[in-house]
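Removed: one protein chain of the complex. Kept in place: all other protein chains.
To keep things simple, chains are lettered A, B, C, D, E, F and G as they appear, and every chain counts its residues starting from 1.
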Amino acid sequence: MKKKLEEVLGKVAAGRMSPEKALAALKGYPFKDLGFAKVDHHREVLKGAPEIVFGLGKTPDQIARIAREIVAKGSNLLVTRVEPEVFAGIKGRLRGAVYNPAARTVTLVRTKPAAGRGTIAVITAGTSDIPVAEEAAVTAEVLGNDVERIYDVGVAGLHRLLHHYDRMRRARVVITVAGMEGALPSVVAGLVRAPVIAVPTSVGYGASFHGLAALLAMLNSCPGGVGVVNIDNGFGAAFLASLINHL
Amino acid sequence: MKKKLEEVLGKVAAGRMSPEKALAALKGYPFKDLGFAKVDHHREVLKGAPEIVFGLGKTPDQIARIAREIVAKGSNLLVTRVEPEVFAGIKGRLRGAVYNPAARTVTLVRTKPAAGRGTIAVITAGTSDIPVAEEAAVTAEVLGNDVERIYDVGVAGLHRLLHHYDRMRRARVVITVAGMEGALPSVVAGLVRAPVIAVPTSVGYGASFHGLAALLAMLNSCPGGVGVVNIDNGFGAAFLASLINHL
Amino acid sequence: MKKKLEEVLGKVAAGRMSPEKALAALKGYPFKDLGFAKVDHHREVLKGAPEIVFGLGKTPDQIARIAREIVAKGSNLLVTRVEPEVFAGIKGRLRGAVYNPAARTVTLVRTKPAAGRGTIAVITAGTSDIPVAEEAAVTAEVLGNDVERIYDVGVAGLHRLLHHYDRMRRARVVITVAGMEGALPSVVAGLVRAPVIAVPTSVGYGASFHGLAALLAMLNSCPGGVGVVNIDNGFGAAFLASLINHL
Amino acid sequence: MKKKLEEVLGKVAAGRMSPEKALAALKGYPFKDLGFAKVDHHREVLKGAPEIVFGLGKTPDQIARIAREIVAKGSNLLVTRVEPEVFAGIKGRLRGAVYNPAARTVTLVRTKPAAGRGTIAVITAGTSDIPVAEEAAVTAEVLGNDVERIYDVGVAGLHRLLHHYDRMRRARVVITVAGMEGALPSVVAGLVRAPVIAVPTSVGYGASFHGLAALLAMLNSCPGGVGVVNIDNGFGAAFLASLINHL
Amino acid sequence: MKKKLEEVLGKVAAGRMSPEKALAALKGYPFKDLGFAKVDHHREVLKGAPEIVFGLGKTPDQIARIAREIVAKGSNLLVTRVEPEVFAGIKGRLRGAVYNPAARTVTLVRTKPAAGRGTIAVITAGTSDIPVAEEAAVTAEVLGNDVERIYDVGVAGLHRLLHHYDRMRRARVVITVAGMEGALPSVVAGLVRAPVIAVPTSVGYGASFHGLAALLAMLNSCPGGVGVVNIDNGFGAAFLASLINHL
Amino acid sequence: MKKKLEEVLGKVAAGRMSPEKALAALKGYPFKDLGFAKVDHHREVLKGAPEIVFGLGKTPDQIARIAREIVAKGSNLLVTRVEPEVFAGIKGRLRGAVYNPAARTVTLVRTKPAAGRGTIAVITAGTSDIPVAEEAAVTAEVLGNDVERIYDVGVAGLHRLLHHYDRMRRARVVITVAGMEGALPSVVAGLVRAPVIAVPTSVGYGASFHGLAALLAMLNSCPGGVGVVNIDNGFGAAFLASLINHL
Amino acid sequence: MKKKLEEVLGKVAAGRMSPEKALAALKGYPFKDLGFAKVDHHREVLKGAPEIVFGLGKTPDQIARIAREIVAKGSNLLVTRVEPEVFAGIKGRLRGAVYNPAARTVTLVRTKPAAGRGTIAVITAGTSDIPVAEEAAVTAEVLGNDVERIYDVGVAGLHRLLHHYDRMRRARVVITVAGMEGALPSVVAGLVRAPVIAVPTSVGYGASFHGLAALLAMLNSCPGGVGVVNIDNGFGAAFLASLINHL
Partner (left out) sequence: MKKKLEEVLGKVAAGRMSPEKALAALKGYPFKDLGFAKVDHHREVLKGAPEIVFGLGKTPDQIARIAREIVAKGSNLLVTRVEPEVFAGIKGRLRGAVYNPAARTVTLVRTKPAAGRGTIAVITAGTSDIPVAEEAAVTAEVLGNDVERIYDVGVAGLHRLLHHYDRMRRARVVITVAGMEGALPSVVAGLVRAPVIAVPTSVGYGASFHGLAALLAMLNSCPGGVGVVNIDNGFGAAFLASLINHL
């Protein structure tokens, strides 16, 4: 797969390619219609990422068909939000697929992705945040990054957090994952030089309002250098971290 | 002022005093009508507190008249939320009144209040939180407590916070005051043995939503031992802290 | 268990212990990795509390393994939010564990906790608030406190509430538990001298918004001396009350 | 003013009057166009009320012109939400108008309204709630009701509230006015047999969210017999109370 | 049952009865402890209502035991929010109980309640609002009122609504029940002279936010004379309407 | 101004024009840089609209400069949200500009816009909604439409609303403008065949939450055929209505 | 079915028909009572629409009975929000009914509806938005419109969106369906001349808050010409679009 959509668009913008040729060059390329879903190779082309399928709400049959289409193209595959019983209906149809029950991901890596330049640390406040963190960690790995997992080191026990100070500060990008009061990124960003990506989780009850409390806390994070993604969006955090780590 | 409302109510509940006598005993006692406001001596009687006036929205004339009524009874006085220009209109009419511009309080202490048993630490995350913290500190002092002020030690700079670890852990009660992400009480409660009272402040902008972010964070505080009061309610935090410190 | 984390940190802060020695002294001590969860002895060390496990969302197997680890250390155990069917999967593996179906707690007390200095009153507005109140009461008892239960005395029937006036005012700390309009702590704080901890519950429907109405009411409580914890957080209220009662 | 819109509509519905005649009968009657506002005599006709003008945001000139139009028709007049400086610009142009600065109302009563059958009690939790309560009290009086004012008797001081028990229970309708935690109607409705109308006020700060906390509390009021109106809507509460008191 | 709590309280307040005698007179009277619930006769005494049980979340066994206790006292019984399968577990144990599946109520009327003075109209906007309306209608009937049901006459079809104009205006009190945009009470209050009680329902989806849209609309109702109760609170609306109708 | 951006884009999409030529053709055309603002001729080109300037927050000088640029191009001009004192600083510099104080608009029409095919009715619930309605009416007129103004006919007085039934049903598009409970579009859409555009206004107080109540009501409007725009967005409603009226 | 309610109302308003005759003429006409629901022919009469049943929450038996009543009248039928298992209980009783599983609709068209004048484009951002879009598309078709489906062309892949530019700009009305960030209508409205109807969907998680994020985005859409309907309201969007397309 040589031509990049980016190149085509760039040529059109620069007036070096006519739109007819551009459309022709892109025909049959950016997406393929499966009836119920279009498989898009756009992200791979633009961002160098594997094909990614958001599994939530899809049947095993739908996931299997999309996944096979992707794999047939020779692309690497990442499916997120796959419950074990869904994977049970997939695995026979998708040779080589690896299921990670903590991350609820299905991966199938054919070609080694371009390596990130440093390590991405994934830090959680509690044990309940681990599924989101694992989604981030597996995503980051599939995207070619080394991942340092530092789990269950919430701000209520600073001794735990400081125990891992060296591992944190060696990371090129840091992902912090926390529910409840969402204080972790503020403390971590005060300790490291790396950019910090904050993932609020829906862990908690009552006035956590399904992650709203953590989300607001992270958006108000006092030290600079923190970017926030959607609640429980481990994938999104890792995707952003990987973009940065490949710069 | 010897008889306590509490005693009267207790006698009535225990059947040792008739309601007629109770009402007679309390006549002219628990409040005095100034037309625009009733001066209530109830809190003083019940909780051992000075008379407290919430100054916000009252004119200098109203405050002065209420204050003089209180002082005439021999009670100590605390007026909160008094802007400097309001105090300018009061001070000539209230001999001995002390204005604290940082706390926006007017105090007039005639009789030494019962001393608290330990120290109350008042800790802020930032400099903008100081007015609320000072309201708490002055309130605590008027209520008879020693106060340890530890300001501007937010979680973004753990080195500052840990610098004051000894002062914090010597306190019998800790008040934490923070806006924005409101992470301070979670970190402090993980470090000290004392009960922690958390005051969210309206410091911040955008997604702080006037203190909502800090409030929610504090309610979700992971370590145990944290009780939360209303946004910017320095007085309420100190009142609770003083009750605890006088146990 | 003699050495306290607090002491170690204190020595480090005071410069009387090198960090190497501190880390060595704390090695193998503050938490133990079970793979899916770290068992933390930190709260016990710092606050004198038993080991506490938040049971919600954990499998019987996970709870049993964590609990046995704790018990093996010689600590007392409290597991909250355990449904009966979950306990059914635990009890064979945890000799001596006591299940309280009203509080949904599992407790295993080996060593008598330090006794609190007074009584903690736990007061509910309605019968639906009792599960949260029982979580508070059991927690308080496990932490060494005498508990006075005063249930179903909401403000709509003042005669019920006043009927228990004597029991309330004898308490050293008062926990009020209420859903719907959440008016109970305001009324109680006006009657007693003790600090009042307010627990909003998710009891109600419609405009109760799962406890938000009660939460806001409690934060706006007019009389001083009220600290609020998260919706349905009976454990947190009791933990704070016990800290105060052991002062 | 004899003919009632109600009668006309009733005849039309019953087929005893043709629409032409109805429209003719109502011509020039239900509203008069002043260019910037239509003066509606509809509420007077339907509900037996005086003409009511919501003064907020209107200029003295606009109010004066509307008011004179109303008075010229022989109707009684009530203008709500009139600040003193606005009334200063009106009074010279509206002979006989009475301004109540506490209620911020302008009234001009020509013909004695039909008397309500009992008393309407207006009860406030605090002194800051008085402006809203006075709007209610003046409205009720203009609508022909006897009003019993019981102010500054919030639930934090039950002794004050119970002091007025006899006055409360003699009322045929009770209006309760409270901001902050809004607990007053719940307590009062537990004490009286009369219907209770609850007016949340915007009194408070922080987590009162401009009256939202009190509003939610009142909607969740546990004892039956409570109807709620908009925040600060003293007029609406009195209007409803008067309808009930005239049944 | 002759003595009224109200009388007792009144005598105490007036100083004509000592508290000992009052408590003695009330002993064993206002509530009876069933362990899991206190059966309260207070509302009956104070408001002339039957005993009311909120059935939601109670087991058939709990409801049956509470109900039999009430019936044994000779009181009338109303249980709300009872699903058919719950009633199936009750009916064998509660002779004479009547289940209304539309209203989800269980009633058992032994003594004819005091008759209301007029009719209560219950009006719904749509068919989905009928369960809430039926809860209101059955409650009103059990409380001794004649009820006029006018269903499915939302403001989108004014012809339907006006078709019932005569029935509406004959009512002494009007209850309006509506979800979605909640416009019904505004239109009805513009048409009738009676007080209007507005019940928002959770009928709708998306931006109805479970009844919030209807609730806010009703609180902002432009014509006077509207009181609002909690979302889906058919019982509360009828209880208030009945109080008014018995004045 | 003959060439349309639409044509250019269409040709590019159809491969009949190279991007170079397209960019050349559009050079200096779609926007002109004034330093602080780009004057965009895009909407005019695409939608046949005059140039529109959102005046809020702009200085008289900025508005005058943008306006003169537009007029110099020969376009018609509409500036919205212009307060009188702002226009005072503009009028000397913009010959022929017409200020409408009710609508707070500045218009300058050089060439007669294409006429809409029918009438647009603009209906308000109250007098306070008129400024938003006038913004809509003036916008619609500048866009070439006949406008029928029907003001102050809220649902609380159906007699007023029905009085104008004939005028409403003759309109090809109806714009309804209402604050508070926002019930007007539901009632109107039940009466007319035309598409109804609903504009919530921020008119109201308390639980109107600055127009949120009206907005939610309109989004939940029961009868079909209602499209909603932003709170107070009279311009947007008219722009949409005009597009429809020119179909 | 010749006479239109509109005509009758018009005559009454114009004084050309007495109300008695109007009511007689409409007797037995606008609705028929089925006990649990009134079948309304009003929308058909007023708007030229088929009879529409909102299926959510209705049993197969209820839907079948309503549907047969409608069909017996000779009207076309559209039932929305019908899950497959519900249709399974209907189809044997409703000869000729067509079920569309993607749209979850049941349709039965007897008489060809009046044709719309142009095409309605239905555009979705993602594949998860398709059910809502299909509800819109099927509704539009039943109402007599040609529909152009353009699915899965979200703004994250502009190449996909622009690929369909020609199909979009040929539409007379455009319906955009999007969840998550809801950016699609803003981009589309900047590209086409047609009115755009925006349907937010509840697709997403976390901070999408069940469609609130998309709803707010659409209400704030920058380019003119966008009207918004309720979250997931595909039917409402198509109903409005069809009204416009039949002008």
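What to note about this one:
In this section, a contact is a pair of C-beta atoms (placed from the backbone, for glycine too) under 8 Å apart; a residue touches a chain by one contact, two chains touch by 3 or more.
This structure is a prediction, so every number in the text was calculated from the model and none was measured.
When the missing chain is restored to the complex, the residue among G:116, G:204 or G:234 that touches it is G:204.
From the set A:58, A:81, A:172 or A:210, the residue in touch with the chain omitted from the display is A:172, counting the whole complex. Taking the complete complex into account, F:56 is the one of F:56, F:88, F:102 or F:115 that touches the chain left out. The omitted chain makes contact with just one of the residues G:186, G:230 or G:245: G:186. The missing chain lies against chain A, touching residues 6, 9-10, 13-14, 42-43, 46-49, 52, 117-118, 162, 165-166, 169, 172, 190-195, 197, 215, 219-220, 223-231, 235-236, 239-240, 243-244, 247.
The chain not displayed touches chain B at residues 127-128, 130, 151-152, 157, 159-160, 163, 205-208. For chain G, the residues touching the absent chain in the complete assembly are 125-126, 154-158, 179-183, 186-187, 189-191, 204, 206-209, 212-214, 216-223.
Please note the rule applied: only the chains that are shown with their structure count from here on.
Looking across F-G, C-D or C-E, the interface that copies A-B in more than half of its residue contact pairs is found at C-D. Centre-to-centre separation between chain C and chain G, using Cα means, comes to 53 Å. Chain D and chain E have centres, each the mean of its CA atoms, that are 26 Å apart. Counting partners per residue, chain D has 9, 13, 23, 42, 157, 190-191, 206-208, 212, 215, 219-220, 223, 230-231 as the residues that reach two or more other chains.
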